[in-house]
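The other protein chains are all here in position, but one chain of the complex has been omitted.
Up next, subunit A:
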Amino acid sequence: MGEEEGLHQTPFLDTMFVRGLKRKCFDGEEDIEGTLAGIKAIPSYNLQRQSLLDMSLVKLQLCHMLVEPNLCRSVLIANTVRQIQEEMTQDGTWQMINTQSTGQASLDRLVSTDILCRSSRDHQAEGKHGPAYGTFNKDFESDQAQDNSETMSTASAVQTPRNLQSNVWEMESPQENKGNFQKSLDQIFETLENKSPNTVEDLFSEVDNSYYDLDTMLTGMMSNTKMGHCDSLETFPSPTNTASNSNCKSDLNDLDHIVEILVES
């Protein structure tokens, strides 16, 4: 069962977090050397924290359910993410990542974590009771969005429980993810709040924007954005990493194609 697997596959994370460690000063070089020296050693606190952050973001994104997601759970996860962000801001990790960004330094730039969440919820790929206003086009879009977001989420979720080594791909999370989840967290709740668009036009306009952002986010995730402390980690031989990268790249091509169609339509 998933639960049992999960319990066995993150022993390192457990041992790290239980100690309630104080934050180490961020020092990319040392961390990388440390990790290089002992692959079997417990990964650094920063890696652990990063992994937790990614896991949390994936959890917030996995919202394509037919039923409204559990608000309590979402709030608790969002608070955890905020906590990590605050700590990363304090120890300078945050600034490091920001300066390495591809020209978007602002923390407030719109990200699609919540939009992905919202767009997933807006669609029922196999809904028994499709909305009355559903058209063929919209259903087509729904299916594609669902599939794509599912591919992404599944890929991410699969990476997370494995040995941290293979989380290199996870580590290459885009600037978008880090820089904007603050705003996106807020927007998640706004989204939950504003779930009843007044007009059909509003609903459709939301859908259109989300595809743009979906594309942006996924593009960002795919590209090997260089992160400060991740540079050397990219050179690690990691078969799983290569495999997933190629999978994702082919997905990206498909996605590109689909988005082209949608944007033009």
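Simple rule for what comes next: a contact is a pair of C-beta atoms (placed from the backbone, for glycine too) under 8 Å apart; a residue touches a chain by one contact, two chains touch by 3 or more; residues count from 1.
Keep this in mind: contacts and distances are computed from a predicted model.
Not shown: a single chain whose UniProt protein name, out of "Origin recognition complex subunit 4", "Serine/threonine-protein phosphatase 2A 55 kDa regulatory subunit B", "AP-2 complex subunit alpha" or "Iron-sulfur cluster assembly enzyme ISCU", is "Serine/threonine-protein phosphatase 2A 55 kDa regulatory subunit B".
Although one chain is not drawn, its touching partners on subunit A can still be listed: residues 1-4, 6-10, 13-18, 20, 49, 52, 55, 59, 66-68, 70-73, 75-76, 78-80, 83-84, 121-122, 124, 127, 129, 131-132, 160-161, 185-187, 189-190, 192-193, 195-196.
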